[in-house]
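Every protein chain except one is present and positioned as in the full complex.
A, B and C label the chains in the order they appear, each numbered from 1.
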Amino acid sequence: MNGLQAVFLLAALVSLFSAAMVVSARRMMHAALWLVLTLMGVAVIFVTLQSSFFAVVQILVYVGAIAILIIFSVMLTRRVMEDHGDQILPGWRGAALVVVLLFAVLVGFLALWQGFTALLVELPPEADNLLELGKALVSPQGYVLPFELASVLLVAALIGAITIAVDRKEERGG
Amino acid sequence: MDFLRDPIGFVIQWYVGWLAGLGLPAVWVDVIAKLTGALVLATGAMLFVVFLIWYERKLIGRIQDRFGPNRVGPWGLLQPVADMLKIFTKEYITPIGADKFAYNLAPILAVAAVLLLWSVLPLSMTVVGTDLNVGLLFLIAVGGLGEMSYILAGWGSNNKYALLGAFRLVAQLISYEVPLVLSALVPVMLAGTLSVTGIVEAQEGVWFIVVAPAAALIFFIASIAEIGRSPFDLIEAESELVAGYNIEYSGLKFGMFFVAEFLHAFTVSLIFATVFLGGWRGPGAEEIPILGFVYLMLKTFVVYFVTILFRGTLPRFRIDQMMNLNWKVLTPLSLALIMAMAIAGGLTRDLPIFWQVMAFVLVNLLLLALTDQIMKIARRKKAKVNLAIGTGQPILTSSTKHGTGE
Amino acid sequence: MLGNWLYIGIFALVALIMPALTILIAGILSPKRPDPIKNSTYECGVETVGPNWTQIKIQYYVFALVFLIFDVEAVLLFPWAVAYQFLPLYAIIEGVLFLLILVAGFLYAWRKGALEWF
Partner (left out) sequence: MIPLAWYLVFSAALFCIGLFGALARKNAVAILMGIELMLNAVNVNLIAFWHYHAQVRSAPYVHGLAFTTMVFVVAAAEVAVGLALIISAYRRRQTPVVDELTLLKG
């Protein structure tokens, strides 16, 4: 058990615990804040995988933007401070069963694979190579089509979300 | 002699050597050295705030034709210390119904998010916190963590004014992060790396503020907005909101938000000096690293001085003006800037470096001039509309706010 | 790589503990005389009617939305910008095209009035 493993275990436990709190917290705002903690934990997991870029992007996009968007939405879709009543659907036992089965099946199948027990060693510093990623993203042999489609998808999301959310009639009334 | 040329680096080397001589395992030496470095840097930054508060109050005082603090200590230098002693003994008042955890975490997180920025900044050639390969992105991402603390503060206080203030502030911060991120792309393009040390190294010949003045201007304005200072101090708009997200805070918990603000203001100046003003670069800085530190501090204080000038002289924006400045001036400008610079750089690639730089400068100046012209035309149009209102004439629908006729 | 992050991790811990400790020390030094009036929520002198809650405007959502879109777009563009000096001209044009598509969406949001603060 070395330091890196300890960091990983700590981050994994924190993120799993807070993920469990996300799906069980009664107040939506608490769920959103637990979600932030989960996302930070996942960022630390990325660090242990030596992907600095995605660790930072995780904080920039998820914590900085998506979590804030979710918190704004939580504030926009509540009438009272307290979320009253049960926050879990009546059929949650069935869902829990499905989920536990899925977990068992996933881990069972993964364990059959011979790479499952491989040890991840420390990569050389040039492995997390933004230069190569940048070249691959715009090279015709690489990902130029997904790259441009990503832009189209983002714009479609922007236009769609604005069209849906900004309702002129209500906007003028209040 | 070595000591005189680079005292900080010398002390660090000596300390690490001393630690290694104690017979500890190498890993522990590493951890202890890093812990000491972090402690010294963080403590230094926190104590530095005391001086910053004095500096800023003195300057603002001079701008407003007052003396500023001048009673405690020579030139009032000990005034912030006295203030600190006072705030240390103030009672914490926790409002009823507050979410204790969020309420108490918020001021800590606010300071931590700013302090963490110092971990990747190169202070001189030999004194670098750490040379992270995605340093610039790290600076932007961690700077954005502060928003979370404002949300925690506003929500944890169980007060509608605090909540409103927090959401208002966060809306402002995230809006201004758009041009900040976009204009940060320009130095990355020029330097070809995201590492802050790499960006400083790339400015060996010419500073990026010379190559890309428009990007520097956008970055600077967006940075000022990020620290929420006048003229962007909508959070503390006394005439509009009660006080903003920190209304329910008292004692040192309030003080921590204050510390975070001052430290952030200075840190943002430091980042600007590093990314656009060449960091520690200057004549002789490579031979004598301590000079680099002096240069960096000089540059930072110049930038900080300009932000204080802004604060002391400009009136506060209205919130719609502020949002318009961001969405209708800075964001389109930065988008156009990236595209124009990318194309200009691509076309002049085979030319000597001098002509490349000239092309970049030309593109920047052209875009700035164009923006200025467009803003002038827009202002004239608006003035015409206002005139029409004043004389009681009917206003044409085409010139009113678009998007309403649906 | 991991060494860099070790330093940042240690720094983060220090950055969290230091203000927490300061606040704790001040808490020990400072007087504690709570009373219900003092601890009540600040209300400009008038008691609040109803719960302490207020509906925020849809505009906040729209700003956060545009911010999110631009943030993700920047994430895609940062590797491009890093590689910029090694890219052929057509690859640069691809990046510009990427931005142009985004500008179209931005202009739509502008025309729609989503960027106005009402």
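Criterion: contacts are C-beta pairs under 8 Å (C-beta built on N, C-alpha and C of every residue); 3 or more make two chains touch, one makes a residue touch a chain.
No experiment lies behind these values; they were computed from the predicted model shown.
Colleague: Where does the absent chain make contact, in terms of the chains shown?
Modeller: Result: the unshown chain touches A, C.
Colleague: Since one chain isn't shown, list which residues of chain C touch it in the complete complex.
Modeller: Against the left-out chain, chain C lists 58, 61, 65, 68-69, 71-72, 75-76, 79.
Colleague: Can you list where chain A touches the absent chain?
Modeller: Residues 2, 4-5, 8, 12, 15-16, 19-20, 22-23, 28, 31-32, 35, 38-39, 42, 45-46, 48-51, 53-54, 57-58, 61-62, 65-66, 69-70, 73-74, 76-79, 83, 86-89, 91-92, 95-96, 98-100, 102-103, 106-107, 110-111, 115-123, 126-127, 129, 132-133, 136-137, 142-143, 146, 150, 153-154, 156-158, 160-162, 164-165, 167, 170 of chain A touch the chain that is not shown.
The criterion applied here is as follows: only the chains that are shown with their structure count from here on.
Colleague: Assign the assembly's chain-to-chain touch graph to one of these shapes: line, ring, star, complete, other.
Modeller: Shape = complete; every chain linked to every other.
Colleague: From the Cα centroids, identify the chain that ends up most central relative to all protein Cα atoms.
Modeller: Measuring from the global C-alpha mean, the nearest chain centre belongs to C.
Colleague: What is the distance, in whole Å, between the centres of chain A and chain B, each centre taken as the mean of its C-alpha atoms?
Modeller: 28
Colleague: Which chain C residues reach two or more other chains?
Modeller: Expected reply: 1, 4-5, 52-53, 56, 60, 64, 66-67, 71, 78, 81-84, 86-87, 95, 99, 102, 106, 112-113.
Colleague: Going by the touch rule set out above, which residues of chain B reach two or more other chains?
Modeller: Only 132-133, 137-138, 163, 167, 170, 174, 177, 192, 194, 403-404 qualify.
Colleague: Would you pull the chain B residues touching chain A in the complex into a rising list?
Modeller: These residues of chain B touch chain A: 27, 102, 132-134, 137-138, 140-142, 144-145, 147-148, 151-152, 155, 163, 167, 170, 174, 177, 192, 194, 403-404, 406.
Colleague: For the complex, which residues does chain C have touching chain B?
Modeller: 1, 3-8, 10-16, 18-20, 22-23, 25-27, 29-34, 36, 38-44, 48, 52-54, 56, 59-60, 63-64, 66-67, 70-71, 74, 77-78, 81-87, 89, 92-93, 95-96, 99-100, 102-103, 106, 110-113, 115-117
Colleague: For chain C, which residues count as touching chain A in their complex?
Modeller: Interface residues on the chain C side: 1-2, 4-5, 9, 51-53, 55-56, 58, 60-62, 64-69, 71-73, 75-76, 78-84, 86-87, 91, 94-95, 97-99, 101-102, 104-106, 108-109, 112-114, 118.
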